[in-house]
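Of the protein chains in this complex, one is absent; all others appear in place.
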Amino acid sequence: MQYGVAYYPEHKSDGELDHDMELLTASGINTVRMGEFAWCRMEPEEGKYDFEWLEESVERLGKAGIRSIICTPTACPPAWLVHRHPEMLYVDNRGKKRPFGGRRFYCYNNPVYREYSAKITEEIAKRFGKSPYVSGFQIDNEPAQEASGRCHCPVCRKKFSRWMENKFKTIREYNRRSGNIFWGQDYEDFDQIKPPVNTIEVSAWQDMPVYFENPTLRLEFERFSSRSQIEYQNIQADILHRYTDYPVTTNGTGLATNSIDYYESTKNLDCYGFDYYPGLRDAAVDSFPYAFARGVKAGKPFWVMEFMSGGGHRFGGSGRVQPNPGALKQAVIQSFAHGADMMLHFQFRTFPFGAEQLNYAIVDMDGVPRRRYYEMQDTAKLLTQLAPVERAEFSNQAAVCVDYDSHWALRIKPVNDPDFQYLDYAGRMYRILAERGYNSDVISYDADFSKYKLLVLPAAFITSGAFQMKLRRYVENGGILLATFLTSVKNKDNVGYTETLPAGLTDVFGVSVEEVEPIFAGNQNQVHLTLKDTETDSGDGMWCDLLGGTAEALGTYTSDYKKGAMIVSKNSFGKGKACYLGTDLGERAMGELLAGLCREAGMAPSPVRAEKNVEVVHRVLDGHDYYYIFNFTAGDTVVKTEVPVYDYLKGCVYENDIPMERNGFVLVKRWRQR
Amino acid sequence: MQYGVAYYPEHKSDGELDHDMELLTASGINTVRMGEFAWCRMEPEEGKYDFEWLEESVERLGKAGIRSIICTPTACPPAWLVHRHPEMLYVDNRGKKRPFGGRRFYCYNNPVYREYSAKITEEIAKRFGKSPYVSGFQIDNEPAQEASGRCHCPVCRKKFSRWMENKFKTIREYNRRSGNIFWGQDYEDFDQIKPPVNTIEVSAWQDMPVYFENPTLRLEFERFSSRSQIEYQNIQADILHRYTDYPVTTNGTGLATNSIDYYESTKNLDCYGFDYYPGLRDAAVDSFPYAFARGVKAGKPFWVMEFMSGGGHRFGGSGRVQPNPGALKQAVIQSFAHGADMMLHFQFRTFPFGAEQLNYAIVDMDGVPRRRYYEMQDTAKLLTQLAPVERAEFSNQAAVCVDYDSHWALRIKPVNDPDFQYLDYAGRMYRILAERGYNSDVISYDADFSKYKLLVLPAAFITSGAFQMKLRRYVENGGILLATFLTSVKNKDNVGYTETLPAGLTDVFGVSVEEVEPIFAGNQNQVHLTLKDTETDSGDGMWCDLLGGTAEALGTYTSDYKKGAMIVSKNSFGKGKACYLGTDLGERAMGELLAGLCREAGMAPSPVRAEKNVEVVHRVLDGHDYYYIFNFTAGDTVVKTEVPVYDYLKGCVYENDIPMERNGFVLVKRWRQR
Partner (left out) sequence: MQYGVAYYPEHKSDGELDHDMELLTASGINTVRMGEFAWCRMEPEEGKYDFEWLEESVERLGKAGIRSIICTPTACPPAWLVHRHPEMLYVDNRGKKRPFGGRRFYCYNNPVYREYSAKITEEIAKRFGKSPYVSGFQIDNEPAQEASGRCHCPVCRKKFSRWMENKFKTIREYNRRSGNIFWGQDYEDFDQIKPPVNTIEVSAWQDMPVYFENPTLRLEFERFSSRSQIEYQNIQADILHRYTDYPVTTNGTGLATNSIDYYESTKNLDCYGFDYYPGLRDAAVDSFPYAFARGVKAGKPFWVMEFMSGGGHRFGGSGRVQPNPGALKQAVIQSFAHGADMMLHFQFRTFPFGAEQLNYAIVDMDGVPRRRYYEMQDTAKLLTQLAPVERAEFSNQAAVCVDYDSHWALRIKPVNDPDFQYLDYAGRMYRILAERGYNSDVISYDADFSKYKLLVLPAAFITSGAFQMKLRRYVENGGILLATFLTSVKNKDNVGYTETLPAGLTDVFGVSVEEVEPIFAGNQNQVHLTLKDTETDSGDGMWCDLLGGTAEALGTYTSDYKKGAMIVSKNSFGKGKACYLGTDLGERAMGELLAGLCREAGMAPSPVRAEKNVEVVHRVLDGHDYYYIFNFTAGDTVVKTEVPVYDYLKGCVYENDIPMERNGFVLVKRWRQR
């Protein structure tokens, strides 16, 4: 694995640079990322380039066996450019220009800015594209972060009108499909259309609640903005690809920002890269982002471009707690276990100045190596030991499906805000499967479903006819499908279906949705779940789709006026089964339901027993089963195994019990007597 | 009663329209409201009108015995109008124009918009004013809703200067009466006066707390804005009245928005109409809005133009819970019991598109009739059975007085925010009276007081000399008056009285206010109440007016340094009694006090026993007493009666116990042996 840190040679005096280079080369890492905010040093005056400082560091590191990821610096346009072209500034949803002085204050659609961005990218590509000391390129920094994903400037406005015209052709057609007649909003022509007043970015202040807007218009603006940013990124990607064979990517903000469709955005990139800052003090690191990352480019290895490095002061308000001893190492190995091909800590040494001054890093401001440095050193060593198993494969038989249209639509019109969040809910399904011993993939609606025995489909709010057909075929051909409440409610125009719900799928599931409501604390009721071997009671949660129809009732209400009503169903359809979960269930009931379906699908749980805060990741290499085990409990623990396993690093065999230290990890191989 | 739904034929394809018409005509309802947001269909291009689609639906329904309420569409000006006259847009208190894309984005004072509004209204009036299938007209939609009641555009600014000049004549007089010398704010002329920076609309974001403003100016701006909206409404009302004899009204937002004085606004309307969305799941429906509605036009029947229809998705954030089975029916009958002459569910069928897409309705998006539809059908039938008692009268002997000046003044300068809300407090008095068996009216300061034995006057913060005199006469002539803390503190200029409080009334009450303070959790003390037959202890609440004077002390403090101080008083004055309640009391003590005063006034409580969550509404028809009983408890219950009563619908007699189902209602008649 490529393992290392972000580093900023442009911040350093010569003496500091020497000191840091010594520490870097002694640390055992093999990768350093540089250059992302240094435009004003790369091009101090328009057209006058200076890359010597960067070339020198690249070479110095390279000669010590450390290769560099080179970033384009476009997240921070220099003062001279902003001064000459203030029209390139980002305009937020209140009509305010972002001022120079932060970052990400540019409009991605502005043609002038696109031209300047192309020029600096080309210079970088030329100089570093063939360097033997380089191993890849990062475009820009955290696109759409800091609520910069929904520009409302005049350029965007005009372009959005054209986008709408291009899609709907006639204004009559747009008026019809979007239901503009509601609140009497038929437009006369596309030029009258403006980007909606608000964005759904969390950190942007909202003038008017987003649900006041036409949902069709709103969803198109999400798509348009996502697409525009991808266009901007691809200008750089295309240039870089012309000059280099090294991988080119960017560092998305993963599940945090969500204003770019990563399935789309990575098509022209060589891998999916993202930043991840999980808590490492007495906390299980959520591996859902890794599973999502692995699914973005259909199983290709992904890059973690920025990752936690410690605690202390923090960019942004109060400080951040330190990782437990061992937690940093554990987290890096966990990402490796989940298929990461790169993992870079942010960052090597604490900044004394600038907006992120004092912020935690691997080495403190004074340059003295302390426990986090030494833990990084250990980790680097360990990764070398693990190199032989790096090419092990995943063989998951269950998948959780996610989609940006459904995600955006549920943000535009929430159903149980803030408790129900689409991606969190998908993550919950993923986690409960894992705790029951079933690793799963996280895949897009466009993925190949045929290799999965169980497909979990949380809140597929928006479906196309083609997707409905894809689900139908999946079940017909023998798959087990579990869909939840809020399935197939709207079409791709973000307009509700006027057929009975789940639209286009009532025969597949054998159910019709008879009545819906959100479930809050005040209207919770009891559900009884009857599975093959178990009976479980649970409260309902989040939402309720009361079900009619001919399917078998796995779950029914047992209290209040809903008593007797079906809420979880199973239907045989073709060679498969289609289940509908009309509400959210408690942890135990959800576990029983998911595990029951896995067993029904003929899947076996991991013989090394996963549970809450004990994660087990299954990989297969040359026909052998490997299990990474991570102890996220707050102390030492013992993990049970049903088969004898061999400790890959320690060389011993465990018959039943695998002892684990706090924040420890073990890699075991299934032991086969030959 | 006119009973039905809102419906939007302009949203529908021909097939959908046929389907809906069938359901509508089969449902038993007799009224449908249409047209409120359809300007862009009524006048797709300036001056080109198209009403065929609406006429067709009106006729189709009319022939099936369902009459239509026709709305003017002015809440949603069409795109062509906004495009040609952007100066008509509403300007909020931050100086921002409301954009096209929501609703209510117009300025009610803008002369251009007034002209266009008049024209479309006249077209509607001409076409539908004499139609035999129509039964009334609604002007616009929810005036002042969505913080649209305080426009700050240049037209409003100039007009406000003239309003001030007209009222105060000379700037010297305005400076004097408003105390502009405070913070040195004497104006040189009226043109320097601007509308205050903020509104007190809850949903508008506030730049500067409202209490930073001159309170005289602020109150005048409230009055000016209210008056301007009434002017705008009356342009339409006058046109409609010229063409039709059917009732003309609008749908206010009742006690929710409060930026229009409904006593004023309904003078030129034929009845008071309002929208009401109470919770119907395990909740008592508050009847205070109905009592208020009945009082707006001095006892005239009122219209509920929009009412709950169900749960599920919701316009605005999270969804909404479904009504209990029976709750919809119960709520409709309750409104009937309280004097509603119209009750329209919002709305018939769920919108698939637009800002309110998926929002609950009587029939779901798929057009399949389910439990809410059948309950509406039952309700329609039931209303037919109740028709003979529709003309029964109210004969309440107690009244609660409310006033917009006091309400606005207490919002401008709150005393115990957010706990003390003027209208909520009036509602509390109303409710406790009802729970003790005394129905009361809710009336304006201009109402005829002479027919009431007991007058409750909550927080009459602003009084005129004339109103003080009216209260004085009421008591002199034998009435019992209960005023509360914060009585007669300010004059009509929103300026404090410099006489001892309650200003102008110290002799009537026999008290003087000696010291005041808010009561929070941290400074609560104990009060002892001594009435004729009962002794009660209670905590104090909200506010405290410590009383001096010669009145009889009904209540005194028993703890801390306030020990012994009078806080509830009674004074004989003329033939009547004037009581002053210096603080808020707990439920029991307040009930004892109010019931005691009712008894002292010679009033008898309902023989059918009301209590918490059991509402009893008394009506009188041809000399017979009728009691509507509503069970809002969360289960079945038994209601006690002191006299035998006859069940109007079931035909049986109850001697002592009236059994009631959850969400049930009973109409009984007092049984008289002849």
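As written, the chains take the letters A and B, and residue 1 is the first residue of each chain.
Criterion: a contact is a pair of C-beta atoms (placed from the backbone, for glycine too) under 8 Å apart; a residue touches a chain by one contact, two chains touch by 3 or more.
Worth saying up front: this structure is predicted, and the values here are computed from it rather than measured.
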| item | value |
| --- | --- |
| Given B:23, B:283, B:368 or B:516, the one touching the chain that is not displayed | B:516 |
| Which of A:365, A:386 or A:621 contacts the chain that the document leaves out | A:365 |
| Omitted-chain contact residue, chosen from B:14, B:52 or B:188 | B:188 |
| Touching the absent chain when the full complex is considered, from A:111, A:154 or A:325 | A:325 |
| Identified contact with the non-displayed chain, of B:318, B:464 or B:500 | B:500 |
| Selected residue (touches chain absent from view) among A:351, A:394, A:561 or A:671 | A:351 |
| Chain A residues touching the omitted chain (full complex) | 8, 10-11, 16, 37-41, 44, 73, 76-80, 83, 96, 99-103, 146, 281-282, 311-313, 315-322, 324-325, 350-358, 365-368, 370-371 |
| Where the missing chain touches chain B, by residue | 94, 178-188, 192, 194, 196-197, 207-209, 211-217, 413-417, 489, 495-501, 514-518, 520, 522-523, 543, 561 |
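Keep this in mind: only the chains that are shown with their structure count from here on.
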| item | value |
| --- | --- |
| Distance between the centres, which are taken as Cα means, of chain B and chain A, whole angstrom | 49 |
